[in-house]
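Note that this complex is displayed minus one protein chain, with the remaining chains in position.
Order of writing sets the labels: A and B. Residues in every chain begin at 1.
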Amino acid sequence: MTRSFLLAAAVLLPASVLAVLAALAWGSVHIPPADLLAVFLGEGSRLHSTLVLDLRLPRALAAFAAGGLLGLAGALMQVLLRNPLADPYVLGLSGGASVGALLAMLAGLSMVSVSAAAFAGALLSTIIVFGLAHGTGSWTPTRLLLTGVVVAAGWGAMISFILAVSPTAELPGMLYWLMGDVSHARNPYPAWGVLVLVVLLALPLGRTLNVLARGPMQAAALGVAVRPVEWGIYIAASLITATAVTQVGAVGFVGLIVPHMLRLVFGNDQRVILPASALAGGILLTLADTLARTMIAPEQLPVGVITAMLGVPVFLFLLYRSR
Amino acid sequence: MPADPLPHPGPDAPSVHERPDERTLLATRELVVDVPQRPDGAPLNLTVNPGQCWGILGPNGAGKSTLLHTLAGLRDPRAGQIEVRGRGLPAMPRAELARHLGLVFQSHHDGFPATVLETALIGRHPYLRPWDIETAEDYALARAALAEMDLSDMESRLVDTLSGGERQRLAIATVLTQNPNLLLLDEPTSQLDLHHQVAVLNRIRAIASRDRAAVLVLHDVNLAARYCDRLLLLFPDGQACWGPTPTMLVPSALERLYNQPLSVGEIDGHPVFLPRSD
Partner (left out) sequence: MKNLAQRVVRPARNLLLLPGLLLPLPALAAGITVSDDDEREVHLEQPAERIVSLAPHVTELLFAIGAGDRVVGATQHSDYPEEAADLPRVGGYSRIDLERVIELEPDLVIAWRSGNSTAQIERLRDLGLTVYVSEPRHFDGVASGMRRMAQLAGTRDDGEAAAAAFLDRMEALRAEYAHRPPVRVFYQVWEQPLMTVNDDHLIAQAIEVCGGENVFGHLNRLVPRMDREAVIDADPEAIIGGGMGEDRPDWVEAWEEWPDLVAVQRDNLFFVPPSLLQRHTPRIAEGTEMMCEMLETTRSRRPD
């Protein structure tokens, strides 16, 4: 375990720094390396400083935090549901957040209110799924999964309805939110706070999660307090997914494929996979966002398109490898 | 052999027999196991002391696994109490309980692929605090357990590539790594070949002969006769009887237990029961 941990750290930490630097260095306006360096030293021109520090830096930090949150949430969901196909949205979280956000957009509220509404929607979805699945007392991962899928479908229907009746002018904004968009992410620091907090909380639980992944009976027989741990994972995963979706909309694939890719390379120890998922998710989303805003500049793509374009072939490759 | 026509609660019933003392590893008081959709069975008053090797016998559906899970604290009983080391079960934190007793399940579920060594190593979980990493000593214990179960050369194999028997031996190796005082095993030999059946049961009896004890659910009455010094018979109608092995091996009782006429014989001084077709 230690060896995998150190290897993962040695690869992912520098890659994280590089990803953020790349996001600062590249954009639709070309800034020569010398000028970039000047900005970092505090001597850059006003234009370059504004571009790098006021536009690119918050955006890169927001992308990294959101990607980290999604990667971590995906890993946690896969352990909780004991299912490698689980992703952060499988329990309807992104649906609830989307409905909240779209309703706020429809009402013409400010972006801050849209974010707040998204967060509220995600939490509402969590409570609904929790309440429904908990119904007869004991729930199993299968029951939770089924409940989540049904609730997600319900949200999907509401989203379609909202899109159908919205004034045409609102549609582009709504669609971009649904596809995932980092451009309106403003203050990345709350998301960073949540990310760091949850990683620190998850690290000591790593071995417990390893045992939990063997099944609740086996885990209980080895001394794991199964119900409290499962609730803890569910709440944590919901909170961090809600935070991520509030920042960047419903970006897909990050939560699904990042833990998978890491498991192929580093094995199944959650003490390695959880922090690695956070880092790798951040790297992926930061790079994807950098591509999204530079690929066909000045036209801007939603980042969800890029993660899908990267994610689908990677996922197919993983499936092929695992035959 | 005593020729009692009808079995009765053996000499271990509370009024006459082994009372729990400070050495007792596990004791039950008027325990009624909760088997879904079945009426209450007979209350069980068992005392498991160090050095004992118990066998639980009964037909399918008699509630053997359910009893084992109840003893391990994984299921609530319908009535009665369980005490481990003199302390009532609900009061004991799960992590501490896992240091006293270990359970080998009948079937094994492996969510994500892990290696054989990693799987054996999770037996150390009850002894490690959250921030601890497994030490060299933990690894040594796991490796020793694997060696005992004849799995040393499969250390790095992925668990889902193992045969049924190998997986079962691995489960036993895990509980050996866990090293509790009381081992509960649910049909530990059902998928093993003859050689490994004998090896595993010998090993378990050797462990139980010191300051530990073992409780095994067995499907084979002959194995139980050879390796267990106490037997618990669970009848399909909910009745139960328990006691030293010789007093439990009553042919009529066994025939009622399995609803199957038996022929009795003796080999090397041990009774042997074989199904008889009329």
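Everything that follows uses one rule, which is that a contact is a pair of C-beta atoms (placed from the backbone, for glycine too) under 8 Å apart; a residue touches a chain by one contact, two chains touch by 3 or more.
Only a predicted model underlies this, so the values are computations on that prediction, with no experimental measurement involved.
> Determine which of the presented chains are touched by the chain that is not presented, and list them.
Missing chain, whole complex, touching shown chains: A.
> From the listed residues A:L7, A:A22, A:A38 or A:L53, report the one that touches the chain absent from this view.
Reading the full complex, the residue touching the unseen chain is A:L53.
> Since one chain isn't shown, list which residues of chain A touch it in the complete complex.
27-29, 47, 49-51, 53-58, 110-111, 164, 167-169, 172-173, 176, 183-184, 186, 293, 297-300
We adopt the following convention: only the chains that are shown with their structure count from here on.
> Using mean C-alpha positions as chain centres, tell me how far chain A is from chain B in Å, no decimals.
45
> Which residues of chain A touch chain B in their complex?
Residues 1-2, 78-79, 82-84, 204-205, 207-208, 210-211, 213-215, 217-218, 220-225, 263, 267-269.
> What does chain B use to touch chain A in their complex?
69, 72-74, 94-99, 102-103, 105, 108-115, 118-119, 122-123, 125-126, 128, 130-131, 133-134, 178
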